[in-house]
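First the structure, which I've put down as C-alpha cells, then a few questions once you've had a look.
Every protein chain except one is present and positioned as in the full complex.
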Amino acid sequence: MIEFILMIITILSAILALIQKDLLKAAILTGFSGGALAVLFQILLAPDVALTQAIVGAAIVPVFIALAVKKTQRGDA
Amino acid sequence: MKLYDQIFDVVKKFKKLFSPGPVTNADVSGSLTAEIFIIVSIVIASLLLRHISVLLAGLVTLILAVVLITSIPLIPKFKIEQEDSLNKMLFYAIITLGLIAVFLYWGGLLV
Amino acid sequence: MMAETQLAILFTSIALVVIGLYAAIFVDNIIKKIIGISFIEEGANLFIVGIGYKAGGIVPILTPDMDPTWFASHASYPLPYGLVLTSIVIGASTLAVMLALVMVLYRKYGTLSTSVMLADTSKQEEYNE
Partner (left out) sequence: MNELIPLMVIVPMMAALLLSAFSKYEKFIRILALVVAICLPIIPLLSNYGLHYFGGYQPMTDNVTNIIYHPAITYSFNFMQQIFIGMIGLLTFLVVFIYLTKYKNVSGPYLFLLFMGTAAVTALLLTDDIFHMFVFFEILALAQVGIVAASSIDYSYEMALKYMILGSIGSPIMLLGIGFLLAITGTVNVTDIVAIIRGGLIDATSPVFLLSLGLIFFGWLYASGLPPFHTIKSGIYSKAEPHGAALLQSFTVISMISIVLIMFRIYSTLPIFEVLIVLFSVIAMILGVSMALTQTDFRRMIGFLAVGELGFIGLGIGLGTQFAITAGLFQALNEIVITALLFIGFGAIVNATNEVDTRKLGGLLAYHPKVGIMLLVGGLAMAGVPPLSGFQSKLMLVQASLSCGFPELSILAIMVSIATFVVFVKTFYSMFLSPKPHDLEVVDKDVPKAMVFAMFVLLVVIIALGLFPDVVTSGISNYVGGLLL
C-alpha cells in the first residue's frame, strides 16, 4: 500500500513543482519528489539505488536549484 | 498571370530574407537554387512511395508538385521554421518523438 | 497484488516522463524547464528499477547463510540497479552544468524567460541593441 502513496506523492509534487510561482518552493518540491522516489526504490528492493537517489535527488538537486535561484531571481517571470 | 507574378515576386522576397546587410547576386541565386532543389527533391523523394502502392505514389507526387509550386517562395518559410530558437527546436523534437512512437506502435508491422 | 505494483510503477514512470515533456514544451521559465527535464530522467530511472523488481522477492545481496539456489530464485534482478546508479549520477551532473550555464546567461539578459534568453540568434542581436 505504501508504494502507491509514494507514487502519488512523487507525481503530485512533480506537478506542483511546475505550477509554483515561487521558484524556491519549486526547488523544495523537487526534493520531495526525489525523496519519495528514494523511499520507493527502497521498497522496490534496491537499497543501493535508494541511498544514491536519497542523496542526489533529495539533497543535491534541490540545493543546486536553490543556489541557481538565489543567484538569479526568485519569481517566475 | 497570377502564378507568373508570384514567381516574379520571389526574388523580391529573397531580398528581404537577407535584409540587414547588403544583398549580393550570389545569395539570391543561391536561394533560388535552394527553392528549386527543395521542390524537385521532395517530389522525387515522394516517388519512393511506389514501393507501397503505385497509385498512391502517382497521386501524392502530383498533389505535392502542385501544392509546392503554387506556394512558392518556400525558403523563407523553411528558414523561419528552422531558426535557432529553443522553443521551436524542442517543439519539433517532441513532435518527432511522438510521430516515431505512434508510427511504430500502430504501423510498425505494416511496412 | 504483484502485477499491480509493477503496473503502477510503469504508470508512474510514464507519468513522470510525460510531465517532463510537457514542461519542456509549455513552460517558459528556464529553471522550471530544467526541473521538468530532470523528471524525465527520474521517470526513466524508475522504469528501469521496476524491471528488476520481483514481487515478494528479497534484496539481491548474498549472505553466507543463504542457499545459492534459493537465493537465485528469490532475489530481484540486480543488473538494472547497477545501471540506474550510473544514470542518477549522470543526470545530476547534467543538471548542474545546465544550471551553471543558466546562471551565466542570467547575468547577460536579466531574465529567466526562454523566449528571450534562448531565442534565435538574429533576434537576440536586436535585443542587445
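Labels A, B and C are assigned to the chains in the order they are written; within every chain, residues are numbered from 1.
One rule holds in what follows: contacts are C-beta pairs under 8 Å (C-beta built on N, C-alpha and C of every residue); 3 or more make two chains touch, one makes a residue touch a chain.
Please read all numbers here as calculations on a predicted model, not as lab measurements.
In terms of the touch definition stated at the top, the absent chain reaches B, C within the entire complex.
Within the complete assembly, residues 17-18, 21-24, 26-27, 29-31, 33-34, 37-38, 40-42, 44-45, 47-48, 75, 78-79, 82-84, 86, 89-90, 92-97, 100-101, 103-105, 107-109, 111 of chain B touch the chain that is not shown. By the touch rule set out above, chain C reaches the unshown chain at residues 17, 20-21, 24, 33-34, 37-38, 40-41, 43-45, 47-48, 51, 77, 79-80, 83, 86-87, 90-91, 93-95, 97-98, 101-102, 104-105, 108, 117-118, 121, 124.
In this text, only the chains that are shown with their structure count from here on.
As a whole-number value, the distance joining the C-alpha centres of chain A and chain C reads 11 Å.
Multi-chain contact residues of chain C (touching two or more other chains): none found. Touching two or more other chains at once is no residue of chain B. Within the complex formed with chain A, the residues of chain C that make contact are 5, 8-9, 11-12, 15-16, 19, 22-23, 27, 29, 31-32, 34-36, 38-39, 42, 45-46, 49-50, 52-54, 57-60, 76, 81, 84-85, 88-89, 91-92, 95-96, 99, 102-103, 106, 111-113.
By the touch criterion given at the top, residues 3-4, 7, 10-11, 14-15, 17-18, 23, 26-27, 30, 33-34, 37, 40-41, 44-49, 52-53, 56-57, 60-61, 64-65, 67-69, 71-73, 76-77 of chain A touch chain C in their complex. Across the complex, chain B is touched by residues 21, 24-25, 114-115, 118-123 of chain C.
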